[in-house]
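What you see is part of a larger complex, with each chain still in position.
By letter and in written order, the chains are A and B; residue numbering begins at 1 in each of them.
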C-alpha cells in the first residue's frame, strides 16, 4: 500500500486531481475541501475498499456537512450501528461478546452495582436514548470520579470499543492487515491492568510470530477471534476478574480454546497448560480474598486512616468502604491503596500471564508482587492494630485505669483471624450476628 | 547498506585493501591502524557520507593521534561545536531548542536554583571555560549526589545531548534513516520519568507507523522536528514539568503543533484533543500541589522521619526540606519518597500520555498511580499525626499532666487543611505571619 498511496497522493497534489465528489456544503463536496485541509484523511479513504465500493463520506457521516458550525458535541462520529448497516454479521458477533457488552448492558463497570438487575430498560442508566454512546456520566464509579478530560482520553478511548468499530479498525483505513496486527490490540490490552500484548509478544508464540509471521504461531486473533469471529469472548472460560462461569459454559469454551492449540500442541499438553492457569487464578484469588478480609476487619476496628466516613463519599456506595468491583483508586487509606494495586494489577497479571504462556508475567510481574502486597497489607494491619492498642491503653490511663498490656500477636492466615474473631466474640466485643457473618466471610474468602 | 557494507568489509579483510590514508602517527595513518584494531568502526565511516565528502578522521578528531598516550580525560570526543563548523543551520536550531539549552544555560536542572539569574556569565557555573562539555560537577542536585560512574552512565549518557550530536546521530554513521528512526529517541525518552517512546509506539500513531512506515502516521520527528528543524521545542506549549509559557508563546506553539495534525485530523478534533491534555496537566498538578502541601506541613510539625536536619545535607539547599525541581531521590523520609515517585513519574506520565494519545499511559500508568500516591501520602500523614499526638500525650503524662484526648480527624482536602491551620493559629501555636504564609500556600496549591 505504501508506494501506491504515496504515488496517488503525489498525483493528487500535483494535478489537483479530485475523486468523485460526495457531500456538499454551499456547493462544495466534502472531499474538495478536506483534500486541501486534510489530504491524508482523504487519501486513506480514497485508497480504501470503501471508496472502491462507492461508500462516500455521507454514507457514514450523514449530512454532517450542514452541521459544521454546531457545538463540539455534535461531531461526525460514526457509531457501530452505522457500520452494522452493511457489516451485519461481524456487528452481531461483536455485540454478543465482551467487546460489545461493556457499558451497554451493565455487565462491565456497572455490573455489580448494588441492586442491579439485568434487563433492557437499564440501558438508559448509562446511555442516552436511541444511542449506544455512553452518557456524559456512565455509572462506573472509577469513571465518575474522573474529570471529563480523563474520562475521554483515559477511560473512553478504550471503553468506546463497544460502539466504535474504529477503536480497532483505524479511521478511514479498511486494510484488514492493520486491524489484524496484534499491535492494534495493544493500545488497550497493555500496561499494569492487563498486559496481554506484552505477555504474548515475549512468549514463545510472539517470538515465532515475529520470526515467521501470521500462520506459524498464534497472534491475538488466532485465539480470540478464531475463524474471524468478532465475538471476542470465544474460548474464554471465566468472567471478568476471574469470576466463574457456569460449568457447562466453561467446559464448552475451554474445548473451543483447546481446539485452537491443537495444530501445534497435543491435547494433553494444551489442557494441562490451561488447567495450570486455572489453578493459578484460583490460588491467587485466595490471597486476594485474605487481603480483602484484613481490610474489612481494619475498617470494623476503626483503623483505616482516613476512615471511609472521613473521605469524600464514594460515587455509588456513599461514605462506606467499597473494595469490590466498584473500588476507586483515590480517596483511600494506605492499606487500601496497596490492595487496589494487588487486585487490579498483580492478581490479574499472575493468571493472565499463565494463560498467555509468559513465565515472567505470571511469576515476576504477577505472583511475586501479589505475595509482596499481601505481606505489606498483613504487616501494615499488624502495625495499625498495635498502634490502636497503644492508643487504647493511653485512653485507659487518661481515665485513671491501668496502662494494661499489649495483646499477643494474632497467629497467621485465616486460622489466626478466626481465632481472633472468636476471642472478640467471647469477650463480648461483637454480637453473635456479627460473629457469624464475619466468620462466614473469612471461611468463604479462604476456601476453608 | 547491509549488503554493501558487508561486501566492502569482506573485500577489505581479504585484500588488505586500504582507504585513503588520513592522520598519521609515526608514519601510520589513523585508518591503517584502526581498520585492524576496530574494523567496523572504520567500515561505518568508510561507507558514510563523510568519507564520500573527504571528511577525514582528523577533520573531526583533530590531531588526537599525537595524544594517544595522554590520560583518559583527553579523549577524541567530538563536540557539537565541531559538527557546527559544517552543519551550521541544524546546530543553530539545535541550540535554540530544549536539546541545546540543557545544562549549558542553566535552564534545565539548575534553572530553579535559588538566586539563579539568567545570563551568559553563568555558563561557567556548570561548564569548563571554552568548552560546552559539562564540568565534573554540573550543578544539578540529583547529579551532584551520584557517583562519577553513575553521572557518566546514568545522567550524562542522555544529558550530553546538548553538546554531542552523536547522542542521536550514531557515531561514524551518517545514515539519516538511523537518526530518524523513532527508536533512536527511545534511549532517553523512555521509562518511568517520561515514556514518550512507549506512549507513541502503542498509540494508534505508532501502530499505523508500524504498518505503513513513515509518512502514513506521525513519528517523533513529524511532530517535534517538523520540516526537519533541529529545534525540538517546536510546537511544545509548556515548559519542563508543565511550567506555563507566556500566553502568546503558548498560542503560537500550539498552532504549530495543530498544523502537524491537520493532514489527517480536523482542526477541531486536533485542538480538542490537545486541550484535553492541557486540562489533564493542570488537574494533575493540583493533586501534586496538595501532596506537596501535606509534606511541607509534616515538616513544620516535625513529623518527617528522619527530619531534613538529621540527614546528609542537600547538595544545594543544605539541611532543609527540598521537594522542588532540585528534589533528590535519596535521603528522604518515606512520605517524601512517595512524593518523588508521584511527581517525577506519575504526574508527568498522566499528561504526557494524553499528549501522545495513549489511554493506558494517561490513565493506568499516570492518573491511577498519581491518585494512589496522593492517597498514600494523605494516609501516612494522618498516621504520623496520630503518632505525634500519642507521643505528646505521653510526654504530658511524663510531666505529670493528664493523658489528654486525641484530636478529631481533620476533614479532607484543602478545606480541611485550612481549617486545621486556622485552629493552630487561633490556639497560638503559630504566628500571624506563618498563618498568612501557609494559608496562601494552601490556597495557591489547591487553586481555591
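Throughout what follows, a residue touches a chain if its C-beta (ideal position, glycine included) is under 8 Å from a C-beta of that chain, and two chains touch if they have at least 3 such contacts.
Computed from a predicted model, the values in this text were never measured in an experiment.
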Homomeric assembly size (copies in this file), of which only 2 appear in place: 3
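By our rule, only the chains that are shown with their structure count from here on.
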Partner chain B, residues of chain A touching it in the complex: 1-2, 5-6, 37-41, 44, 72, 75, 146-147, 149-150, 152-155, 157-158, 170, 173, 175, 177-178, 181, 183-184, 186-188, 190-193, 197, 305-307, 310-312, 329-337, 340-341, 384, 387, 390-391, 394-395, 397-398
Contacting residues of chain B [partner chain A, same complex]: 202-204, 206-208, 210-213, 215-216, 262-269, 272-273, 276-277, 279-280, 283, 353-354, 357-365, 367-368, 371-372, 374-376, 378-380, 382-383, 386-387, 390, 393-394, 397, 402-406, 409, 411-413
